[in-house]
Every structure is written in structure tokens, then in C-alpha cells.
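Heads up, one of the protein chains got dropped from this complex, but the rest are sitting where they should.
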Amino acid sequence: MKWLSDDKLNHLRSVVSDPDFSATKYTFVKELGRGGMGVVCLAEDRELDRLVAIKVLNTPEDFGDRMIREAQIIARLEHPGIVPIHDVGKLPDGRIFYAMKYVRGNRLDEYAAQGASLRDRLRKFQAVCDAVAFAHAHGVIHRDLKPQNIMIGSFGEVLVLDWGVAKIRDDPRSSAFHQTMEGTVIGTQRYMSPEQARGEIDQLDERSDIYALGAVLYFLLNDLKVSKAAQAISAKATATTKESRYTTASELSADIGRLLDAEPVSAYRENAFERTSRWVGKNRFLVLLVLAYLLMRIFLIFTSRS
Amino acid sequence: MEPDTDIGGPLHRFPDTNHSAIINARSDDSSVRRRAFDTILASYWKPAYKYIRLKWHADNEDAKDLTQGFFASAFEKNYFATYDARKASFQTFLRTCLDGFVANERKAGQRLKRGGDMDHYQLDFAAAEHELAAHASSTLSPEDYFHREWVRWMFTLAVDAFRQRCEETGRVIHFQLFERYDLSDDEVSYASLADDFGLDTTTVNNYLAAARRDFRRIVLEKLREITATDEEFRTEARSLLGVGHP
Partner (left out) sequence: MSKPLIGVILGAVLGAIDGLTAWFTPAVRNELFGIVIGSTIKGIIAGIAIGFFARKFHSLPIGILFGVIVGAILAWLVAFMQGGYYFEIILPGTLVGLIVGFATQKYGTPATAN
């Protein structure tokens, strides 16, 4: 048997793992990335004449039908912050694929690395919370939230991607895939809640996503000088016990909104000095005007005396 | 979307778990155990030999004896029955057993008797030695080297199995196109293949796509034979296909 060189071996590995789109309406354009769950490619939808992102999963066929069903549920999440799934099916070789909107833009980590301001980061983060809250309201838990799964489009729109390990809460049919994964760790280490890191699949709920959101917030704030209130929000979201975290993503979003409006946040109790500083910070132009008025008054008093 | 039919059965079905040689290695039926052992031996003897040469610095004769001795012992003493998929992959388990065996043999200091139950296996150690000599340099650790060589050997076996299957089912042209396009070092285009084989480029494209699908299935069939559980299979598949492992 002929020796396979390293180059040839790598080529064969990609031949085997590259998706085969023949007998579909898609034409492979290029690979966008690879992960533990599968490969994401850019493809052309020949019928609609548009580019789409296609994720091809590396799962055995006996989980395929269940994953298609879950994809259908996720596809019903019509929200501007959730990347829409256009299509789902099986490739000729049996692998499951999703076709999604192709988002041109930057991942959240790239966006932050470009020097986005604190306010801009917080606004984007709030949009992520709103999208996740919407999913939660429809019984869907993401389970793999991280900056790499959040896109900032070219018009500043925020989209949460990669719902491939999402769980449908309280669905008894929600796959044996999840049940047999008990003890297996799903998600990305750095953004994983403690219960997720322990592989307690059945213990995961919305608050596991909130932990991940808190970790994303921490990531966004990490290289900036931020207030204690901002740190407190991140700390509350990433509390070790679920009960100590925000109950909903909407609560977290609301606190971020209050932080942006220089209002007191629920995660942090201010002292009198901090409260005053915050009020002055929020109304500094008015405070400056009044100070200017008082200074002018003092000036006039001294000039009239002389 | 319905998959088209293919050689060797329905495209979209993987072999059932009982096609796993690891599971069958624990069978009470000695013929089943023997066949399982043959599968494991076929998949691992070459990476094991190279690993012993590299990690244990054994010369080619000693490495050959140790390789044969290990697998003979593994069969006689049924090492593989103690494998627990929850603790590690089978690959890791086998490599650990191999290390233990070589260490014990070195301690005992006796030259292993050649042959025994292994005489009828035609293991091409000369080819393995030639490959080692020609492609020896590697910056990988012995463990990663073992894994790399195992991947290489799995794909080599899959290519051979694919060729045989194409010959058996009258699809030689599929294999020839696959060989020219994906195995050869020459740069070829669909157009040149079409000219050489007297086909149009669309047919070349379709045949190659079918060949690659079939090849993929064979690779994963081979992997399924030497994994014990679905989870191990998924993990090893990702590793074999190049996600997250050297």
C-alpha cells in the first residue's frame, strides 16, 4: 500500500470532512471555519441567487432527525438579533446541515479589539441580551454563548449565531442527543457556567445562558476602566450559584440600560458620595452652568465692592 | 432529500454498535473474538511498531518481536476485555497496554520468542521500517506521533478497502478518478481527467463526488469497527477528520 505523505493525508482528511453539496441547491464557495461540532462554509444558493452560511454537523445519523426537529424550532425564532435559519436538511452523505443568513461583519471579539468605546460595547451587549431573552421566552436555551458566536454586521446590527447546541426547555422529546450527552461537557470552557462545566445537562436553564452573558460582558469590559456598577453587573451574572444570578436576560439588559443612562443599577448599592457623583456625572452640563452662574455672581460682588 | 444508492448498502446508515471489534473482543464465542482481534491488529500493528521504535528506541528486530508479542499476549490474555470507554479512548488504552508490555519485557530481559500465534499474519514490517527510515523526522511527542501514524494507517487501509470495493462492484473508474485527483501528487483538472477517461466534466464531477462520499463512508466504517461507543466514535471521528488534534 502506498505511503500517504502528511500533505496527502491532510488533503484526504479535508476531502472526507468537506461537505458534499451535490443534489442540493447550494454551491460550495469556501470554508469559513471549523469547530468541534462541524464545519461552516460559505455557499451560494442557486435558486435565490444569494450567499448563505451553511453549517454541516459531524454527528451520526441516528441523531439527525432530532437535530432537524430542533433546527425547525430554532428557525421559528424570528428576531432581529437571532440569525435566521433558511434551510435544514441532509447532505447526500447523511450529514445534517443548516443554511443560515450569511452575516458580513465582525465577531464581537474582533469588534472589541478594534477599540469600540464602552458605550458602544454596552449597547451591543444589550442587544445580545434582548435576543437571548427572546429565545428564552420561547423555551430555547443557547448553551454556547461567547464573543465568537456573536456577529456585528456591517450596519451595526447584532446577531447571535450558532444555536447548534441549543436546548428546548421542558420538551420531553428534546433529543436523546441531550440525554445521552449527560456527563459530557457542552459549550466553551471560558464562558461555561459551573453546572455546565460539571456536565449536568439536565440542570441547565436560562441562568446558564446568563452566566455566559456575564462572562461575555466581563470580556468586553476587561480592557477598559469601568465603574464598580459595571463590574457588579458582570459579577452578579456570573455568580457561582444559579439563584444568585439575574433571573432573566431581560433583567440583565435592563441593568445595562440603567448603567448607560447613569441610573442606579440593581446589582450595586451606591453610597451617598457615589450617588452624588453619578448624578453630577449625568447632569454635568447643568452643574457647570450653575457653577458658572455662581462664579459670575461672586465676580460681580467683588467688582461692585471695588 | 433521499440519498442515492451506493456500493455496500444504504448510504445513510452507519454499522450498528455490534460491528465494533472492541465489543466483540469480549465475546464468549472464540471465532467472534478472533475476528475482532484481527480487526484490531490490522488497524494498530503498524502505528504500534513505529511507536515502539521511536519511544522505546528498539531496533527493528526487537520492535518486530515486541509488536507481535504484544498482540499475541493481548489475544491470549484478552487484554481488550478490560477496556472501559468511560475512562479513555481505545487508542489511548491500547497504547498504555503497549507501554506496559514493553516495559515488562525489558525488565524481564529475555528475548521474546518469535511467531507463536502470530506466524500466519503477514505483517509487512519491512515496509513499515522503510517508511520510518524515509519519513522519520517528527517534532511530535511519542503519543501524538502514535496518533498521527494511526490516522495515516487508517486512511491507508480505507484507500485499499475502497479500491477493493470498487473492483468488486464494477466501479473501477470511480477509484481511478479518485486516485488521479485526490491521491496523486500531480495537479490535474476535471477537464484533463475528462479527456483522459473519455468523459464529460459533469460526469467526472459526479463520479468524483460519489467516490468521495463512498470513501468517507469507508473511513468511518473502519473507525466504527475500532470504537466501543457512539461517544467514542464521535470524538475519534472529529480527531480522525482533523478537528482539534495534530
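Residue numbering begins at 1 within each chain, and the chains themselves are lettered A and B in the order written.
Basically, a contact is a pair of C-beta atoms (placed from the backbone, for glycine too) under 8 Å apart; a residue touches a chain by one contact, two chains touch by 3 or more.
Everything quoted here is computed from the prediction, not taken from an experiment.
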| Interface partners of the hidden chain - shown chains only, full complex considered | A
| task | Decide which residue listed in A:Leu51, A:Ala113 or A:Ala292 touches the omitted chain of the complex. | result | A:Ala292
| request: Could I get the residues of chain A that touch the absent chain, sorted low to high? | output: 285-286, 289-290, 292-293, 296-297, 300-301, 304-305
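Assume only the chains that are shown with their structure count from here on.
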| said: Can you work out the whole-Å distance between the CA centroids of chain A and chain B? | reply: 40
| field | Contact set on chain A toward chain B in their complex | value | 1-5, 8-18, 20, 22-24, 34-36, 58-62, 89-94, 180, 184
| note | In the complex, chain B touches chain A at residues 1, 3-4, 11-14, 127, 131, 134-135, 151-152, 155-157, 159-160, 182-183, 185, 205-206, 209, 212-213, 215-217, 219, 230-231, 233-234, 237-238, 240-244
